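Left out: one protein chain. Kept in place: all the others.
All chains are identified by letter, namely A and B, in their written order; residue positions are counted from 1 within each chain.
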Amino acid sequence: MMSAITSQHDHHVEELESLKVTGFWIFLVTDCLIFGTLFATYAVLVNHIANGPSGKEIFELSGVTWETFILLTSSFTSGLAMLAMHKGNKKQIINWLIVTILLGMSFVGLEVREFAQMVDEGATISTSAFLTAFFTLVGTHGLHVSLGILWMIGLIIQLFQRGLNVKTKRKLTVIGLYWHFLDVVWIFIFTIVYLMGVM
Amino acid sequence: MWEKIKDFSSGFFVTGEPMIYGADVAIVLVSLAIVYVLTRYKKWGWLWREWLTTVDHKKIGIMYIIAALLMLFRGGVDALLMRTQLALPNQHFLDSNHYNEIFTTHGTIMILFMAMPLMFGLFNIAVPLQIGARDVAYPFLNAVSFWMFFFGALLFNLSFVIGGSPNAGWLSYPPLSEIPYSSGPGQNFYVWGINISGIGSTATGINFLVTILKMRAPGMKLMKMPLFTWSVLASCILIIFTFPVFTATLAMLYIDRFLGGHFFTMTGAGNPMMYINLIWMWGHPEVYIVVLPAFGIFSEVVATFSKKKIFGYKSMVFSLILISVISYFTWAHHFFTMGAGADVNTFFAIATMAIAIPTGVKIFNWLFTMYKGRIEFSQPMLWTIGFIVCFVIGGATGVMLSIAPADYQYHNSYFLIAHFHNTLIGGVVFAYLAGLIYWWPKMFGFKLNDRLGKWAFWFWNIGFYVCFLPQYALGFMGMTRRLYTYGWDRGWAPLNFVSTIGAFLMGIGFIFQAVQIIYSIKHGEKDTTGDPWNGRTLEWSIPSPAPHYNFAVVPYAPEQDAWWEMKKKMQDPDYKKEKVELEPIHMPKNTGIPFIMSFFWFIAGFGFTFEWVWMIVVGLIGVAATMFARSFQYDDDYYIPVEEIKETESAMGRVV
Partner (left out) sequence: MIQKWLKWLKVLPAAIFAAMTLAGCENYVVLQPKGPVAKTEYDLIVFSAIVCLGIILVVFALLFYIIWRYRDKPDNKAPYQPEWDDNKTIEIIWWAIPIVICMILGYSTAKTTYALAKGTGFHDSDKQPVTIQATSLDWKWLFTYPDDKVASVNEVVIPAGVPVKFELTTDAPMNSFWVPSLGGQIYTMPGMSMGLYLKADKPGVYYGSGANFSGEGFAHMKFKVIAKPENEYKQWVAQVKKSSPALTEKGYETLSKPGLTDKAFYSSYPNGLFEKIVKKNGGDFYKMHHMDTYKTHPDFGKDSMKDENGGSDMNMDMSH
């Protein structure tokens, strides 16, 4: 009797967990729209440089290429963490998550340096509409990445404390989705903002 | 030291207005009274356990409704203040600044802090019960949604006594809402009050979308669900696909103000027209977000009180979807006069006209539901008939407005004001009041008094026409909106005076409703069966008020109007009640995190409003800490044992 209830409980919990993954997909739709709005605004204001510099004058493709490489790699390592999850290997999951976090922190560090350099050169968020749109769009992405790093740290702690179970597996799935989403957004940023900006 | 405090206070608190001082006193007195009552009757624990930490959708619904009715009062007072100022020319009751703040807060409050929460309240009360579910998909998130709304609304409402309210209109167009023209905290209150609340709205959209798609009772296919549930589904899809645009746009306005950005400024090559496009890309679907559930309520009320199946169910579903889709292609009709050119204006004019088609179809379907039915003029039905008359006029004037060249004359005039109040009050408010009366017994176990309710209805209904029909005429007389005063020279005075009378008639209607609620708490007819209206949908199959687990046994509901069909079967002489095996019911635990996290958002929002960085940091760290705490919270559910279910059911007169 107890085992019947327990297995029913487990099945129920599994259903609830998968419901949470569904809900997260829909959250990503809303996040997509936030970025979409910022992209649309950027597109309208890209040539509104007032008395300030244009993208061509301030973007440094080498740094941005490194950022891209690092972020894409971190997406790959987060995928490796997911593979480890399917194998049930808690240690490997944590290791790959740590690598992902380090790569993520490098990305953010490089971006902060890029922004600081621009500000040094006199290209700030209040210089022109183009720069406001640039800093907001790229900065929002960077903020999302930073929050993702904090989230991953919390998840690693929970893996240590509770090991792999239905809930922690769902949390890993969700943060994997989030991280890949940010990667896709970055590809758009890299293309539309940086590549098109310097052409 | 004293000088410093005085200096700070005179900027921080709103000074110089006797009405505001009166409000300050009232706020302090009411707050003290609440604290006193809670302490005297030792109810703090009860408040925390039963309400502040609840994740029960039924209680959350009640809290939404209470908050919304309070906001209806505040927004209504704003309206009466405005109409008093405008009753006659050249009055000095409200000066320009005060008037401008009032029309701004009136609009913002009515749409975002009255209509939306009232709607979310009805979602919470009715949808899980209608689909035979025991809860929404994400009960914790549901609580977060409510408290984010609560604290966002609280932040916004503080503005009239602290710092000063926004005064650039309910949509805060730049450049007027930018620093050079609005340098105080008012616009910041606007951005943060709305954005904090908006996170809650978006979350509700996600919550109910998944609830409806994934948690219906076994057998209940999509094309068999109640039409109110369908309308909620459509509304949620709209919420998900448009609220983020609003959030992002207001955030951009704040970046302009706080960080000296140039998204929409006059300098630095900013583009204010971009804001107007973005805000209406949200703004137009927003009115459909609130009106579609209104249509859903009417479908339930008309079928129930005509004792007849809704006419053309498939058509009704199709028109809901069509309206949702087309609503994304109409936004530019809000600024035909911004010079977009003939191509753009023609496209949007025709798309706007097109939306009237599925809307009109719905009206005919309701009429033909009543046709060959047996119509009972209950309170909800009265509101429905009032709606049909009122909304048809509003819809017709909407078609007139959609004709772009004609709109060049109507735009921003009193013709426009009359139209949107026609559809918002006649459509949305009438519907939500009908829904409130209709589902009230399910929430509280008693009905709202009929006589008082009918008085309220007639005052609202007649008051509406007296207030707004003259405003169509004023539009033709060239009266622009948002004028704090006007002269004798254009002949606008008589119609303005009549309009003010109408506004006060509606105010009397509201007073009747307040009296009705208080009276009915003591003397309202008890609902002992759970089915006071001889309803057709599943919410009427359980006791009133609904037990905390909703359904002791999850129903099997394969037909449209599931409860009606079940009742028919039960009247069959051969009907034998099935023996059901009760099982323990899985329930989410109460938690204080939604309340606490939203409180930290309030702190952060306050900091953002006054640009006090330390407060922003404290608030955001609090938010992060509570989110972390939630992430580490694994023990968040429990089971109701079968014994408890049996006890609860028999206490309400049910045998399982």
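The definition used in the following text is that a contact is a pair of C-beta atoms (placed from the backbone, for glycine too) under 8 Å apart; a residue touches a chain by one contact, two chains touch by 3 or more.
Just so it is clear, the model here is predicted, and its values are computed rather than measured.
Trainee: Just list which of the chains on display the missing one touches.
Mentor: Those shown chains that the absent chain touches are A, B.
Trainee: Out of B:F208, B:F457, B:Y484 or B:F595, which is the one that touches the chain we can't see?
Mentor: Looking across B:F208, B:F457, B:Y484 or B:F595, the contact with the absent chain belongs to B:Y484.
Trainee: Of the residues B:P244, B:P470 or B:G507, I need the one that contacts the missing chain.
Mentor: B:P470
Trainee: Would you write out the residues of chain A that touch the absent chain, in ascending order?
Mentor: On the side of chain A, residues 47-48, 50 touch the unshown chain.
Trainee: May I ask you to list the residues on chain B that touch the chain which is not drawn?
Mentor: Touching the missing chain: residues 96-97, 100, 168-169, 173-176, 181, 266-267, 269-273, 306-313, 315, 335-343, 345-346, 349-350, 353-354, 356-357, 360-361, 363-364, 367-377, 385, 388-389, 392-393, 396-397, 399-400, 402-409, 411-413, 462, 466, 469-470, 473, 475-478, 480-486, 490-492, 494-495, 497-498.
Going forward, only the chains that are shown with their structure count from here on.
Trainee: Distance from the CA centroid of chain A to that of chain B, rounded to the nearest Å?
Mentor: 34
Trainee: Quick one: which bits of chain B touch chain A in the complex? Just the residue numbers, please.
Mentor: Against chain A, the touching part of chain B is residues 137-138, 141, 202, 206-207, 209-210, 214, 240-245, 247-249, 252, 255-256, 259-263, 265, 267-271, 274, 278, 583-584, 586, 624, 628, 631-632, 634, 639.
Trainee: If you look only at chain A, which of its residues touch chain B in the complex?
Mentor: Answer in residue numbers: 5, 8-9, 12, 19-20, 22-23, 26-27, 29-31, 33-34, 36-38, 40-41, 44-45, 48-50, 125-133, 136, 150-151, 154-155, 157-158, 162, 167, 171.
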